[in-house]
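Here the complex is missing a single protein chain, while all its other protein chains stay put.
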Amino acid sequence: MYSEKVMQHFKNPANWGKIENPDGVGKVGNPVCGDVMYIYIKVENNIIKDVKFETFGCVAAIATSSMATELIIGKTVEEALKITNKAVAEALDGLPPVKMHCSLLAEEGIKAAIEDYMKKQKP
Amino acid sequence: MYSEKVMQHFKNPANWGKIENPDGVGKVGNPVCGDVMYIYIKVENNIIKDVKFETFGCVAAIATSSMATELIIGKTVEEALKITNKAVAEALDGLPPVKMHCSLLAEEGIKAAIEDYMKKQKP
Amino acid sequence: MINNIIYLDNNATTPLDERVLAAMMPYLSERYGNPSSIYSFSQKIKMEIEDARDKVKDIINADEKDKLIFTGGGSESDNLAIKGIAFANMNKGKHIITSSIEHHAVLNTCKYLEKFHGFEITYLPVDEGGIIDIDFLNKSIREDTILITVMYANNETGVIQPIEDIGSIAREKGVVFHTDAVQVAGKLTIDVKKLNVDLLTMSAHKFYGPKGVGALYVKKGTKIHPLIHGGGHEMGLRAGTENTAGIIGLSHAFELSYENIEQEQLREKKMRDRLEKEILNKIPDVIVNGNKDKRLPNTLNVIFKYVEGESILMLLDSEGICVSSGSACTSGSLEPSHVLLAMGRPHELAHGSIRFSFGRFNKEEDVDKVVKVLPGIVKRMRDMSPFGRGKDEFWKT
Partner (left out) sequence: MINNIIYLDNNATTPLDERVLAAMMPYLSERYGNPSSIYSFSQKIKMEIEDARDKVKDIINADEKDKLIFTGGGSESDNLAIKGIAFANMNKGKHIITSSIEHHAVLNTCKYLEKFHGFEITYLPVDEGGIIDIDFLNKSIREDTILITVMYANNETGVIQPIEDIGSIAREKGVVFHTDAVQVAGKLTIDVKKLNVDLLTMSAHKFYGPKGVGALYVKKGTKIHPLIHGGGHEMGLRAGTENTAGIIGLSHAFELSYENIEQEQLREKKMRDRLEKEILNKIPDVIVNGNKDKRLPNTLNVIFKYVEGESILMLLDSEGICVSSGSACTSGSLEPSHVLLAMGRPHELAHGSIRFSFGRFNKEEDVDKVVKVLPGIVKRMRDMSPFGRGKDEFWKT
């Protein structure tokens, strides 16, 4: 059902946890299943220096959370905004069709966190 | 499906064949399946001295033909008329329900042969 | 069993008992005849099928004239019962009563009749413990009600329904009554006379028999249409060359299950109860689902608050422990358990249940192993979750 890579990320997820005093926080819920993801980012010179997630969700949700955080770390804010759920799923060697929606959590979480960061930047 | 006894009578039927110059002949057909039985009798002093059958029919038809002829041989005409298909079937340790109708051939064959005999007796 | 897995998913399916396989083997090799053929090679097989049928009928206390139809499984039996009664009696009415916690084989069959064949369905609610509302049933019966179908015990929670009471009501009102006893057959004694049921479903692979064979008990005189038309097999109620090995396997497995049923019930209950106690002791924020007094002795359904069921299931899997989250055939789907929702659990909780179901081949050590790894797994997933003690209060119970 799940690819090896999904299982690896699920069992040993990267970047889970919380950042104290983050520069941006995204809190998103999945409308399909009700699952929830929080994402915290630390930004320096427009570059994402640190990212952490907390996820209440299925295996796919956790694996995509992990993969998505790995994909954006070290990227500029603009680059990070371009990450799509499809890209995350592909990086995980795909997801079962019924589980594609789970990867939306990660995409939207990142977007929400960056939005939050940008809002805070405005004077 | 068939009892041992049915199979015995089917494989080694008693009294099959023809009687030359019989005292009575019954030719009956089974309305249910279209099968046919001929029965020939020889009567002396009101007693059935000899009987033979020819049957185009299933295993049950042949076994009941055989059993029925055994049952009436040596009997008076009146006694022979009392033989029912149920009695024949019972003497064979029963027949499968769908095959009960087959035993009617024998009962009716005997009746027809005796009727034929009686008709010939009338002046 | 040869695997070194800890199999705690016996409500999903059970291992085929070696003794059952041994009984099946002749029918998978030299006794290959088609039971409908009339030569002796086949007629002997036919007789053995009839013996197998009689054995099962005896165990459930069926009348000699009642029918027991062998089918291709529990789902087919449910469909045969419900569609068979519905189509054969639609001139009398098109109203069916079922419950909101049925297996999908019942639920989706009812929904199909509702959507495409003009039937009206009433879905009985259940209480927090998962037991159907008898008053509601009483009030729901109408002039045009032609069938009541309520499961004997629920596959997810193990909760046992008041079938005898439902049976008396149905009989009194003259409504045909079917029960899906898939989770009860082989686990509790069944007496169709006492239960007042007209139709009862069972499935061999839930009692250490083979997959792909089931049975439907049909009380004599019940007007029913076949689901599978064709040759005159199974008293004209289920066409198709008989699955001889499967039928012999079902019958033998059923018999074996009742050989020392009380002892086995106690043995499994003991393991189940210990697991329950240990979980409640070692893990905070746990909810046990289902009325504890009316539960199959082998089933434990728990919610670990703040985490999803699938994650726990998969981490248990990496430890070689097989359990389920929701019912097997709905996993892969996204909906939370309709059974837990019907019991009033909020959506997020319903999504997070784990079912442990014990069976003949479990041992006390299996409990030990689960108790050893489960607290850590739950803690790990909770740490990863944004909710829980000292975190956001996302829901309240």
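The chains carry the letters A, B and C, assigned in the order they are written, with residues numbered from 1 in each.
Keep this in mind: a contact is a pair of C-beta atoms (placed from the backbone, for glycine too) under 8 Å apart; a residue touches a chain by one contact, two chains touch by 3 or more.
Treat the numbers as computed from the prediction; the structure is a model and nothing was measured.
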>> Touching the absent chain: which residues on subunit C qualify?
In response: 1-3, 5, 7, 9, 12-16, 18, 21, 24, 28-30, 32-34, 36-42, 71-76, 78-79, 87, 103-106, 108-109, 111-112, 116-117, 203, 205, 210-213, 225-233, 239-246, 310, 313-314, 316-317, 322-325, 327-333
>> Using the document's contact rule, name the residues of subunit B that touch the chain not shown here.
In response: 1-2, 7, 10-11, 13, 16, 27, 32-38, 54-59, 61-62, 96, 98, 101
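Heads up, the rule we're going with is that only the chains that are shown with their structure count from here on.
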>> Going by the contact rule already set, what residues in subunit C reach two or more other chains?
In response: none
> When you check subunit B against every other chain, which residues touch at least two of them?
Replying inline: none
